[in-house]
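What you see is the complex with one protein chain gone and the rest in place.
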Amino acid sequence: MTTMAAEPIIEARNIVKRFGGALAVDGVSVSVRPGEIHAVVGENGAGKSTLMRVLAGIIEQDSGDVVVGGNVLASSAKASIEAGISLVHQELSLVPEMTVAENILLGSAPTAVGFTKQKEMKAIAADALKEIGVSVDLDERISRLSVALRQFVEIARAVARKPKVLILDEPTATLTPAETDYLLEMLQRLAQGGMAIVYISHRIPEVFRICHSVSILRDGQLVHAGSIADTTPDKVVDMMVGRELKADLQTHRTSSPGDVVLKASGIRAPGVNGIDLEVRAGEIVGLGGLVGAGRTELVRAIIGADDRQSGTVTLTVNGKTRALTSYQSSVRAGVGYVPEERRTDGLALGMTVFENINLPNRRELSTAGFQLPGKIMQFAQSLSEKVGLRPPEIKREAGQYSGGNQQKIVIAKWLGRRPSFMVLDEPTRGVDVGAKAEIHKLVKELADQGTAVLVVSSDLPELLELSDVIHVVRDGQIMGTLAQKDADEKAVMSLASGEKMVNA
Amino acid sequence: MAKETLTETIAVAEAASIEPQAKQTTSGRLFMWVADNGIFVFTALLVLFAVIFVDGFASLVNITDVFHRAAPIGIVAVGMTFVVISGNYLDLSVVAQVATSAVIFIAVSNVYGIPLAMLAALVAAVLYGLANGIAVGFFKANAVIVTLSTTYIGLGLLRYFSGGSIFFGPQDGPIREFGLGKLGPVPYSAVVLLIMTILLSILLTRTNFGFLVRSFGVNEKATRLSGTNTGLVIIGAFIVTAIAAMIAGFVLAAFSNTAVSAMSDGYDFRALAAIIVGGTSVFGGKGSVFRTLLGVIFVSVLTNVLVLSQISFGYQQVALGALIVLAVSVDAVARKVSKR
Amino acid sequence: MTETMQLGKAGPQGFFGRLRTVVARRTEGRGVALLAVILVTVAFVEPLVLTAYPVSLGRIALIGIVALGLTAVILMGELDLSVASTLALSGVIMASIPDLRLGVLAALATGLVVGAINAFFVAVIGINSFIATLGMLFALRGLAFVISDEAPVSLANKDAGIAFGLPLIGPLTPRVLIFILVFIAIQVFVSRVKAGREFFAVGGNRQAAYDAGIPVKRRILTGFLISGFVSSLAGVINTLERTTADPTAGSTVLLASFAAAIIGGNYLKGGRGSIVGTLIGATSLGILQVALTLSGVQVPVQEIFIGAILLIAVTTDPASIRAVVGGIRQATRGRAKTETA
Partner (left out) sequence: MRNTRIALGAASMFAIAGFTLAGCAAAEPAATDAATEEATTTEEAAGGETYEVYALLPQGNDQPYGTTYLPPMEAKAAELGINLTITNSEYDADKQASECEVAVAAQPDGIILWPAVADAIRPCLEAANAAGIPVWITNADVNPEDTDLTYGYSGTDSYGQGAASAEMMCELADGAEIGVIQVNGLTGNSVATLRGNGFKETVAANCPNVSILAEQPGNWNKDDSQVAASEMLTAVGEENVQGIYAADDTMVAGAIDAAKARGMDVDALFITSIGNTFLGNPLVASGELDGTVFQSSSWDGENAVVGIYRAMTGDTAQGRDDDGSVLYMPNPKVTIDNWDSPDVAPEW
């Protein structure tokens, strides 16, 4: 809110973009001044990403202008970049087999008669990394970097272009709280340097922490624009979803765990160094920690999705104890797994909703290997209604649904198996507030019905809201265990970052 | 513009979540229909053209010839559709598979009788399927090179053990009768093709195995993480292909009553061409056995028409190539237009 | 704060550390291993392969040159099945033009035109390159038959051709030298030139390439031009050396080139691989073939052998081994459990 140049550096004027018959962005205007951090919030599918892609010249608008420093911008990625607009994408847009330096200067590497100037390129890349304070080997291939590090390389690329306008689309989705703090401070630094920043996020607290002004989109229309000071988190959320949902938010459940269902002992795998873990019927166990702490590796090793070097896992369902040896045996024994990478691992986006739901349930929905279409349809329909898929059109391709709805489909296909043990890895990453609440509700119901649930989440409020007990993982080991009553963000963070040691 | 086609998925995603009943313009729907059913239209037009302008085309005896062209390559193609839909490009080793089957069929039946011959051929076919399937499914090796190497190995063995000589069936007997037999103008070989198409179509669309082949083609990881042994699925796909190739070998051998290791040269890419013209995606996931059948009929009718018109071999190839590209271009363009 | 940012490894430590990283970053491991095995074996069994290296080089160049061009396309996740037909067509066109210089130019132009057409269908019309070039595979071969009237076309100036086949520098024939030049050119292009490096972006993450303002269509065009040009160059070389152009030429080229590229560690879906890898793959195959010829083993047995080598080569990719090891471990673990249970 400090001193700001009066003139906006970038303006979007009545942008309209339709896909097929559908309006994605409906006459939206947004303007940002130098040094301003401007939040754009809205549910998935509200049109945020489309609007940003128009600003970055990746998509051509049907009508309306993008004005930078007073003159109208031609719609092309190159033009936008030259005009000083750079976009940090939601889904990482790095090239796996190119080096860090090359990725930072992708498409804009310095050349002499076509030849890349290696030294100069590395110098620029090094500066950019220095500016955001990250150290990484410039010659390393992206494919060998951790997710978080990739996110920072992504940001370094945007910064390296010395942009006037920096657009970040869900930059913290894959980051841990510590990294998020770092990123937010970094953005404030950049803004003070006079850069205009457009910040897209579902995480309302972050918005209120660093942003000066906010634009709220719903169904492709601008429903509110103004200074952050004149509004409150609750108001913002209400305007985003267009309905009261405080009810579903922040409702703790009183759980009464039953017998141990899952027992994992001495689990060793790449990134996992000897972990023992128990989950009881009707209990939600949360796994907290920083990205790269080995949580995903742990759960995948437990259920056999990845090969584990040593350790045994048993699943006890009404008295019968089975050993989980391979992933298939786990699924047959009654394990459900909602993976971290929804679009690539969770769903076959090119297939219809009912086909995705049929996938793990096919044996039950067929006789002698022949599918029973009627049964499959009925089954899928009831499930997609149960998880509140909107619209519940099971003949539609999964890829046509928004993130939140896609996640609901993933959950639905496992609910069909009445899992006795359910693993959810980052269940609401990149999911809008409304769907988030619904998914939380589903997870809780699942536990209430006696399923043992294991949740991995980097979203602390979510972890705290869902979990009955939280194990904090660092360097592939459980650093401490917190019961719901004495768990709070600080406690989890201190364990995750290894400041102190709590004995369970 | 390609920019759009690339962001297409995101686009549609947003469109859908905004306006569930996002209606397409009528012209858009028309173009989509053409895009989806191009092969039907093409085949219909080609046949219509031939009937009107190419004398002799409509004669019964010529229809038989078209079926003779379509049958062996068609049986291979409908089988290979499984490998293509599973997202593994193609199975080059069908060349070796057809020849092996044909030689075994004639040679063994000459001594030990037909049932044993079929059994021996079946063994060989299953071995092909297993070798290809294991290498691709479990070793995650590249299908093109795997099937290329099994082609070398297979033809090598065939030529080593058969000495490469040409084998003749008896001048009369069941094989001969089957080879020359007809239902009206339809030779038995074409009947076999039809039956194979129906059976494989059921296998692909109505069974869990077929479902898994398709879903593997769309997203391997998601299929695996739904608790599927994807390795077995791939092996299955290659075995289906191998058995189809085996039957093609029988048909070919019975028709010509001879068998030699060189008789199926070029079956690999010719079958692929038919599959692609039919509209099955080489990306995997999308496609159908009936489309492949149409593709085969289209290519066979085309060749037949060109020969009837006394076009030389060179021009025949040019026309075939051009039509492959044309058929797919129409599809691609129509899709783009319908997006507008 | 900074300690949070130290996630992931910093620069490698010490010489061996650095060496290990360098190795880990390469994609040619499999090819190198295969080549080593083959070299050692022939050194003992058929040393002539190495002593008569000009011959071996000749065979390598024959297999490899088209593969080099093909790799440029594969790096972008595209395919070019039309290379062999392009080779035949450009040869025929060259031979059917009386003036040698004109012929060579026309042939090379043919390659570029074919490349441009392929690129047009792939980049502009937007159809899968596998299909577009499959169509060209048939069409161009047919065209070669039409132009040549289905029979070999002799060069007007046979002596020039024969001269071309003779060693130029030391024992090296122009074919080998051109092959080396082509290798250097493409290698430098994809490793040092910006446009070439961006092939990896186009193949590795096309959306990212677009977003970064890389002219993807132009890159694709470049790639197909390279592969078309190199194919026609091979056609020219063959026609000169043979003193005649055969419309059926290159029947064994397409699959051999793919084998070379893939053994060399190139990833058919694009974004991963190297020209060096292709060179290694071609070298392995070439030496293997020469050795087998000299060994005098029956031809069918040679085929079986080559097939087996190829099969082993593709099934011993680190990823493959990991996949299988994992599977076996799970299987065995399963057995152990059922015993106890």
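By written order: A, B and C. Residues from 1 in each chain.
Quick note on the criterion: a residue touches a chain if its C-beta (ideal position, glycine included) is under 8 Å from a C-beta of that chain, and two chains touch if they have at least 3 such contacts.
Owing to the predicted nature of the structure, the values given are computational and were not obtained by experimental measurement.
Visitor: If the full complex is used, which shown chains touch the chain that is missing here?
Guide: B, C
Visitor: From the list B:39, B:94, B:193 or B:252, pick the residue that touches the absent chain.
Guide: B:252
Visitor: With the missing chain put back, one of B:43, B:100 or B:142 would touch it. Which one?
Guide: Of the candidates B:43, B:100 or B:142, B:100 is in touch with the missing chain.
Visitor: Using the document's definition of touch, tell me which of B:78, B:92 or B:153 contacts the absent chain.
Guide: Per the contact definition at the top, the residue touching the missing chain is B:153.
Visitor: Among C:55, C:109, C:156 or C:172, single out the residue that touches the unshown chain.
Guide: In the complete complex, the chain left out is touched by residue C:55.
Visitor: On chain B, where is the contact patch with the chain that was removed from view?
Guide: Within chain B, the residues that touch the unshown chain are 56, 59, 61-62, 64-65, 68-69, 72, 100, 103-104, 107-108, 110-112, 117, 120, 123-124, 127-128, 130-131, 134-135, 139, 150, 153-155, 157-168, 180, 252, 255-258, 260-263, 265, 304, 307-310, 313-314.
Visitor: In the complete complex, the non-displayed chain touches which residues of chain C?
Guide: Listed in rising order, the touching residues are 48, 52, 54-55, 58-59, 62, 145, 150-152, 154, 158, 161-162, 165, 238, 241-244, 246-252, 290, 293-294, 296, 298-300, 304, 308, 311-312, 315-316, 320-321, 324-325, 328.
Rule of thumb we're sticking to: only the chains that are shown with their structure count from here on.
Visitor: Both chain A and chain C are touched by which chains?
Guide: Looking at chain C and chain A together, the chains touching each of them are B.
Visitor: Based on mean C-alpha positions, I'd like to know which chain lies farthest from chain C.
Guide: Farthest from chain C by mean C-alpha position: A.
Visitor: Distance from the CA centroid of chain B to that of chain C, rounded to the nearest Å?
Guide: 27
Visitor: How many angstrom lie between the centres of chain A and chain B, each centre taken as the mean Cα position?
Guide: 42
Visitor: Could you list the positions in chain A whose residues touch two or more of the other chains?
Guide: 58, in rising order.
Visitor: Any chance you could list the residues of chain B touching two or more other chains?
Guide: 3, 7
Visitor: Show which residues of chain C lie in contact with chain B when the two form their complex.
Guide: Touching chain B: residues 81, 121, 123-128, 130-132, 134-146, 150, 206-207, 210, 216-217, 255, 258-259, 262-263, 268, 298-311, 313-315, 317, 319-320, 323-324, 327 of chain C.
Visitor: So in the complex, which bits of chain A are touching chain B?
Guide: Spelled out, the residues of chain A in touch with chain B are 18-24, 44-45, 47, 49-50, 53, 58-60, 219-220, 305, 327-328, 330-332, 337, 339, 344-351, 355-356, 358-360, 362-363, 366, 369-371, 390-391, 393, 396, 399-402, 405, 413.
Visitor: Would you mind writing out the residues of chain C in touch with chain A in their complex?
Guide: Result: residues 1-2, 4-12, 21, 24-25, 27, 192-195, 197-198, 200-201, 204-205, 207-214, 271-272, 325-326, 329-331, 333-334, 337, 340-341 of chain C touch chain A.
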